[in-house]
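Missing here: one protein chain of the complex. Every other protein chain is in place.
Should a chain be cited, it is by its letter among A, B and C, assigned in written order, with residues numbered from 1 in that chain.
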Amino acid sequence: MATKDQDKEQLHSVTIRFCGDSGDGMQLTGTQFTNTSALFGNDISTYPNFPAEIRAPQGTLAGVSGFQIHFSSNNIHTAGDELDVLVAMNPAAFKTNIEDLKQNGILIVNEDAFTPNNLKKAGYIDDEDIFAPYESRIRVYKVPITKMTLTALEDFDMMAKAKERCKNMFALGLTYWIYSRPLDSTEEWLASKFGKKPEILEANIKALKAGYHFGNTIEAFQNTYEVPEAKIQPGTYRNITGNQAVAIGFVAASELAKRPLFIGSYPITPATDILQELSKYKNYGVKTFQAEDEIAGIGSAIGSAFSGHLAVTTTSGPGIALKSEFMNLAVITELPVVIADIQRGGPSTGLPTKTEQTDLLQVLYGRNGESPIPVVAAKSPSDCFEAAIEACRIAVEHMTPVVFLSDTQIAIGSEPWKLPDLSNLKEFEYDFHKDPETFAPYKRNELLARQWAVPGTPGCEHTIGGLEKEDITGKVNLSPEAHEHMTKVRAEKVQLIASKLPATEVLGESKGDLLFLGWGSTYGAIRTATEQLQAEGLKVSQVHLRHINPLPNDLEEIMRGFKQVVIPELNLGQLSMIIRSKFLIDAKGINQMNTKPLSVSDLMAKAKEFLGEL
Amino acid sequence: MATKDQDKEQLHSVTIRFCGDSGDGMQLTGTQFTNTSALFGNDISTYPNFPAEIRAPQGTLAGVSGFQIHFSSNNIHTAGDELDVLVAMNPAAFKTNIEDLKQNGILIVNEDAFTPNNLKKAGYIDDEDIFAPYESRIRVYKVPITKMTLTALEDFDMMAKAKERCKNMFALGLTYWIYSRPLDSTEEWLASKFGKKPEILEANIKALKAGYHFGNTIEAFQNTYEVPEAKIQPGTYRNITGNQAVAIGFVAASELAKRPLFIGSYPITPATDILQELSKYKNYGVKTFQAEDEIAGIGSAIGSAFSGHLAVTTTSGPGIALKSEFMNLAVITELPVVIADIQRGGPSTGLPTKTEQTDLLQVLYGRNGESPIPVVAAKSPSDCFEAAIEACRIAVEHMTPVVFLSDTQIAIGSEPWKLPDLSNLKEFEYDFHKDPETFAPYKRNELLARQWAVPGTPGCEHTIGGLEKEDITGKVNLSPEAHEHMTKVRAEKVQLIASKLPATEVLGESKGDLLFLGWGSTYGAIRTATEQLQAEGLKVSQVHLRHINPLPNDLEEIMRGFKQVVIPELNLGQLSMIIRSKFLIDAKGINQMNTKPLSVSDLMAKAKEFLGEL
Amino acid sequence: MTQAKELTKADFVSEGDVKWCPGCGDYAILSSVQTVLPTLGIPKEKFCFVSGIGCSSRFPYYMDTYGFHTIHGRAPTVASGVKLANPDLSVWVVTGDGDGLSIGGNHTVHMIRRNMDLKVLLFNNRIYGLTKGQYSPTSEQGKVTKTSLYGSIDSPLNPLSFAIASGATFAARTNAANPKHMQEILRAAAAHKGTAFIEIFQNCNIFNDGAFAKYLNKDTKAEENLFLEEGKPLLFDGETKGIVMNLDGNNPKLTVEEVDPDKAGVSKTGKKFLVHDPKNEDHTLAYLISYLGSISDPENPAAMGVLRSVDKPTYGDVLNAQEEQAVSEKGKGSLKDLVYSKDTWTVKETANA
Partner (left out) sequence: MTQAKELTKADFVSEGDVKWCPGCGDYAILSSVQTVLPTLGIPKEKFCFVSGIGCSSRFPYYMDTYGFHTIHGRAPTVASGVKLANPDLSVWVVTGDGDGLSIGGNHTVHMIRRNMDLKVLLFNNRIYGLTKGQYSPTSEQGKVTKTSLYGSIDSPLNPLSFAIASGATFAARTNAANPKHMQEILRAAAAHKGTAFIEIFQNCNIFNDGAFAKYLNKDTKAEENLFLEEGKPLLFDGETKGIVMNLDGNNPKLTVEEVDPDKAGVSKTGKKFLVHDPKNEDHTLAYLISYLGSISDPENPAAMGVLRSVDKPTYGDVLNAQEEQAVSEKGKGSLKDLVYSKDTWTVKETANA
């Protein structure tokens, strides 16, 4: 589609971060750059970075909002480690982001915002030359973005404030010029958004073009660049965040289960979106219930499962604590309910807007008694669709609560989603039990799933509850034999899930020197590192787990095919603990606890260290 | 003290279980036998077995209540595996307990209670000869206990019901006779209990003596026995349950900390006793607060810790789920609060009156984020005193929440407690911080304990909370550096506790073939098994952990001194998992999930299997 | 099981043993519920009993219906899910004074204000039974229990007032020892469309024996019970006394006055007796009546009967209406539309050959 322009420098991949005050519209700017690049044909991956405050005082460090886009002519799997370009709309944004800009990277600042007052708010001393320490190693472009925007809009009959608000479009236009992007998709989007306010629409388009032309005109930018389209698998795509994909996945699961979806939840960052998203889908028969707390959220979901709905509840770490008692009830009553945990930084309220993988042991073990729950993890934003369906499928086919794990990075990050052929999705295999003659509440099929007879079914009346019971009849029974047997059955039932799993995929050779074993949002970084190490000729492969409980039956053999197993995690070694104890394999961890996604270069460096030790 | 009587057969150890309907007074009977034996000089250990129902319908299986006493001329550490004597007051009690009676054991039944009606309630067919299947392997004594009691009390001007209620004393008298016990301590106790009701007092004493004389008179019992007093360490003793010892331990800790004790709790079996016990101690400055739920219980405790009290909260497994979110807040705010978890059978409501060790992973990992909490476990009823003090000491000296683990077996079991020399108890080493000049809320001492300045201290005003913070100042800080640093500090602080621990005690040789590694209520059974295996010449030793987090620094070296490490637990391998993952030692589990305490003979058999494999 | 067969009490009795203490008030409640259910014209399989934890909460095990013995204090949440997923069911919540007002108080409030269309039986024995005798939120101040050896400090909650203040559309009180009355109330609750909250005085003969004796005692019951009947004046003690509204200094207060033997329906001081109107939209009067005879008002008789019963759309009704609205506005959703929404782009096979 694109015609090559020999004046432009060709690049494979670029990472840009737009950052500024919460009020500066950076999320929107980033989203536009993303959409344009996606439509252009690049592979993309994004990661926004919100402040914990809703709208902290203007100009403060706490108020900085950022949006990062990685776009490429290759297939990419992360939002990028280091930045090629940093657009900083004020000193606070500069201060909190500058360290991520790579050697020789481009810094574009809105110089009008670098006032003494704003410098002070960002904690700089008034007459400090804040750029000086960087000028030797990066390329600094001070652009009077505000002033130029106002000038461009001179003739508009609008309040100055409203005009100034268009400055993000100026910045966007400028970056479009540098990276040779077309303006049309953003113009279309502006038209759909401001259709009813022609003045504002015009102003935004004017600012966008002004930015674009500014780049064209001045000589400051020696080069412009082009990132050709990627060799992307043919198909229809949309850009999607993890939380959106989870919501759609649940709706799809509801179709595959032929049961209405019920979600009982209580808002909490970063899971709230899923509830919000699903409340748009009433015309799909989705029932959303905003409960008084997390406990009521899962309680209502469990009730709806007993009543035969496809039941889910969504939360983040602190909410899991509150749901644990009910998760345990779902274990002993063997009811299908999916608990989606969108992990965030902890402990306690911790770092509510930052990413982390520190809930794994909590969802596996945070309950009294021996209480096995299957755990399924999504590895990227678009992967949430399939992972959510998989969680629901296991719940319904195996009659068990299931934990679905995602995290902030996946939840708010986005990437192109190759839309699935819906006819390939497999219906869930299960049935409501309706025959009183053959009914017993804890009678099981070959998967050890118990019979599911819902209230309203004549002749199958029965009571379930949290006390230990006798198998088959489900009658309360606290005897030694009953407890021993039921403990075993509950464990086996979960273990049996592994027998239905496909062979574990290995990225790379199935034997070698080093195996990266991962789960969750670290997928992209690990994959990128793996591919690059492979490209360097190293015998490195990757396995990324969809199922953490039960683990795939073939995992041990795969691991034993490598001299070294390395487990990168955004925690202090939670999957490591499980692997080490279960297989007595001396797996090493790469453990990062600094609120950031894993860095590819770090992974590569550490892998080489491990390889060097072999 | 006791004079040897050559007509009596000498025994080392005897285990008796009294069982009957909840209304039959079996707990009381058992307690009397215990006290008499203790005063006589035997070593003793007891374990009651309550029904889950308060008072299930008379005569039903659900209503059976039992009390087991192990008394011995040796030092003993368990309430006994198999029974030498079973006293069954009705068919339901017979049915649920007979399997525990050993080959050639003595069964005494109240034959008057084996009516068609009662047999039916216990699920027997009317004309079944229920004793027949056993008669070849046990000694059955059918005693008309009710009739004889009524006969003995013929002359008393009491309702028949009241007379019948004395039948437990008859049964007690009979067992006293068989085991050559004096009646005087029970007579004294009756006098103190019924002092104001002379009629009832006399009737009970009469029934007691009638039982004793009945044994003496009839020829049914060929032998009587004597269990000589034990070689017990000199000292003052009392019989104590685990829950009583915890309560007293907390009061002692309050003295050692020189701070009033605050307990915020919500009733739950089997932890309720501790709250009840402590509410007797208002004159010790103990504040007990029965909160509206478990969350409020720990919340109030944390508040009282912030205010400078010695803070504890007590619960069992299902309550831990509710407390987890607050436990996490205590981790990040680094406040001293002791969470006592008296474990019971799970999952969910599970088996509320049965014992289990299945909360270990929950208390270690049941929180979002990396959230380390020290864990201290008691190993027997009397040990709860020291363990409770140790938990409080760590909390206060290291400024951290601490989990104290006990379980049903310890909580309601009892044993003689050699009363400590109180002057040997060490005061806690800590200070409230009072100097504004040197104050910062997260400034730390060499143990990494932060400064504790309580509200009311002039000049040390500060705010703490659940968001990530910067060290020293404690200011909210969600930056990569702050989070990385604080994660490390929190982990190190807990790890540092290990540096203050005494060398780990090994029972037996410090090197050998097999090391039993245990924690909690399995202590007695493992110790007994270890000693017996040693007596058989096998190279078996025992380590029993007081501290599960952090583990003692010398543990690894000790374990590596043995060919095999075996970890017996009343769970599916929770400590095993930690040991295996941490040290990559192929520790084997002996895992029992049948509501019962570990059996010594089982342990010995399994140990021999493992030794055989070596 | 076919609908044709006429249901009887026996159809609602489950197999196993009932395991409450002999003499417990819970037995009578069980029996009354089993008596009333077959008379309601609802097929047996449509009943679902959901409980929390406590002696009272063992109830579902003893009913031969669908049942769920959940966790402590949380029955309203599970029951809400059961009902929202299947509005056809007759869903009953069984709870205790600890379960429903201590740990579960918040769920009780929210279930009520949402008008979830659940039938709630709160067994009030003013004690924690299952954990063997600690004070509960309905125990009188100063009560000595195992955890309050010097008397409990908390001021008690009045369950009915609590429910009415939370917006109950139906609120009633009865006594487990008065099966006839209890059955009448159960029938009224079943007939109500909306959440029906019933406080049941229930004797725990083991840990709080006699808590409600004065309502049953031959000598005192006439003066201690104020039986409410729609459209009838609030009279008691053999119609010798009644309740009047006393606007003492604009302070609305219900007080007892004696009936003027000479003038029907009027007190000795000439006041009119209140006429009971459970359908009164305004909840104030029901709220005042609920306080009569409460622990903090021992002088007066306790109101027994339906205090309030008003119409209001249920949560489920509105939820379903919204779903219908959404479908009529947007059409029944298809997964295809959802997945293949407008912001898509297509990569062709030949793009970068």
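Basically, a residue touches a chain if its C-beta (ideal position, glycine included) is under 8 Å from a C-beta of that chain, and two chains touch if they have at least 3 such contacts.
Just so you know, these numbers come straight off a predicted model, no measurement behind them.
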item	value
Contacts of the hidden chain among displayed chains	A, B, C
Residue among C:162, C:201, C:215 or C:236 touching the omitted chain	C:162
Touching the absent chain when the full complex is considered, from A:254, A:288 or A:313	A:288
Residue touching the undisplayed chain, where the options are A:224, A:269, A:445 or A:532	A:269
Residue among B:140, B:201 or B:467 that touches the chain left out of view	B:467
Per the touch definition above, residue among B:260, B:480 or B:561 touching the missing chain	B:260
Absent-chain interface as seen on chain C, which is shown	102-106, 109-110, 113-115, 137, 150-151, 153-157, 161-162, 165-167, 245, 247, 249-253, 272, 274-275, 277, 280, 282, 284-285, 287-288, 315, 318-319, 322, 325-326
In chain B, positions touching the absent partner	1, 35, 38-39, 41, 229-239, 248, 251-252, 255, 260, 262, 264, 281-285, 287, 289, 291-293, 295-309, 311, 325-326, 329, 333, 419-420, 422, 436, 454-467, 475-476
Contact footprint on chain A, counting only the chain that is left out	53-58, 60, 62-63, 266-269, 272, 275-276, 279-280, 282, 288, 290, 292-294, 318, 348-349
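Throughout what follows, only the chains that are shown with their structure count from here on.
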item	value
For chain A paired with chain C, centre-to-centre distance based on mean C-alpha positions, whole Å	44
CA centroid of chain B to CA centroid of chain C, Å	40
Whole-Å gap separating chain A and chain B, where each centre is the average of the chain's CA atoms	46
Chain C residues counted as touching two or more neighbouring chains	53, 69, 71
Sites on chain A at which at least two other chains make contact	325, 329, 333, 465-467
